[in-house]
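Structure, as C-alpha cells:
Heads up, one of the protein chains got dropped from this complex, but the rest are sitting where they should.
Then we have chain A:
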Amino acid sequence: MPFAVESIWVFWPALQGFWFSLTRWDGMSPPTFVGTDNYVELAGDATFRGALLNTVIWLVLFGGLSVLGGFGMALVLQKERRGVGFYRAALFTPVVFSLVVTALVWRVFYQPDGIADTLLRAVGLEHLIRPWLADPQTALYAVILPALWRQIGYVMVLFLAGLKAIDPALHEAARMDGANSWQRLRHVTIPQLKGVNAVVLSVIVIDSLRSFDIVWSLTKGGPYHSSELLSTYMYSTAFQSLRLGYASAIAVVIFVLALAVILGYLVRAFREEA
C-alpha cells in the first residue's frame, strides 16, 4: 500500500517528467514528441554549461565549507559549559528563517552603500567595493555566502548529535594509551561518525542541487546568467520562457546528477563495510 501511494506521488510524475523531456511543450498546447532534440540542444547550450559549472562550484564550495564549518563548530561547541547553549542557538537561528527572508536580510547587507560597503570603508578597503550582486565576478559567491550562513548551523546540529552518540569510554581509553587530541580526533571521533557522514553528505548534495530560493530571490541567476544554477535555469526555462520540454530535460539532468553522487557514495560505503 505505501508503495502504491509512493508510486503515484513520486515515480509516476518522475516518469512523466522524463517523457516531457522528449517533447516540445509550451504548457498550453499538447506536447509534441521531438525525440532527443532537447538533449542535443543541451549539449550545445552555453548557458546550460555555465549553469552546470556553477552548480559544481556550488556543490564544492557550499558543500565543502558547510561540512568543514559545521564539523568545526560542533567540535568547539560539543562540551557542555556555561553559555554554550547560547552559541549553539545563535548558530542555528539562521536555519529557522525562511530562505526568502534570509535573502531579504542579505540584500540589505549587499546593497550599494549598505553594511558590506560600510564595513569595507571602515577598514580602508574601499577599492574592493563593487555592486556585489550585480557584478558577474562576484554574484555567485555573494549568493553562496548567505546559503552557507544558514547551512553551517544545520550541519553543526547533525554533527553534534553524532558526537553525543560516541561512547566517552573510547576517548578515555585512547587518552590512557597516550593519544593526543589530534590523534583522538583522527582515529576515534571521525571513524565513529561514519553513520552521520552518510546523512550529512546526502543532505548536502540534495540541498546543493535544489538550492533555488536563495539564488532566485537575490539574483534570479543574473546578471546575464553569471550566477545561474541548474535549478534556476530550469525554473526560468519552464516558467519564463515557457519551454517546458527543455526544462524537463534540465530536470532530468539534475536528477541523474543527484543520483550519481549519492549512489556513488553509498556503493563505496557499503563496500567498505563488507
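Note that in this section a contact is a pair of C-beta atoms (placed from the backbone, for glycine too) under 8 Å apart; a residue touches a chain by one contact, two chains touch by 3 or more; residues count from 1.
We take it that contacts and distances are computed from a predicted model.
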*Looking at UniProt, which of "Sodium:proton antiporter", "ABC transporter substrate-binding protein", "Sortilin N-terminal domain-containing protein" or "Transport permease protein" names the chain that isn't shown?*
"ABC transporter substrate-binding protein"
*For the chain left off this view, which of A:1, A:28 or A:176 is in contact with it?*
A:28
*Quick one: say which of A:64, A:85 or A:136 touches the chain that got left out.*
A:136
*Missing-chain contacts mapped onto chain A*: 9-10, 13-14, 16-18, 20, 24-29, 31, 41, 46, 98, 100, 103-104, 110-113, 131-136, 206, 209-210, 212-213, 216-217, 220, 222-225, 231, 234-236, 238-244, 247-248, 251-252, 254-258
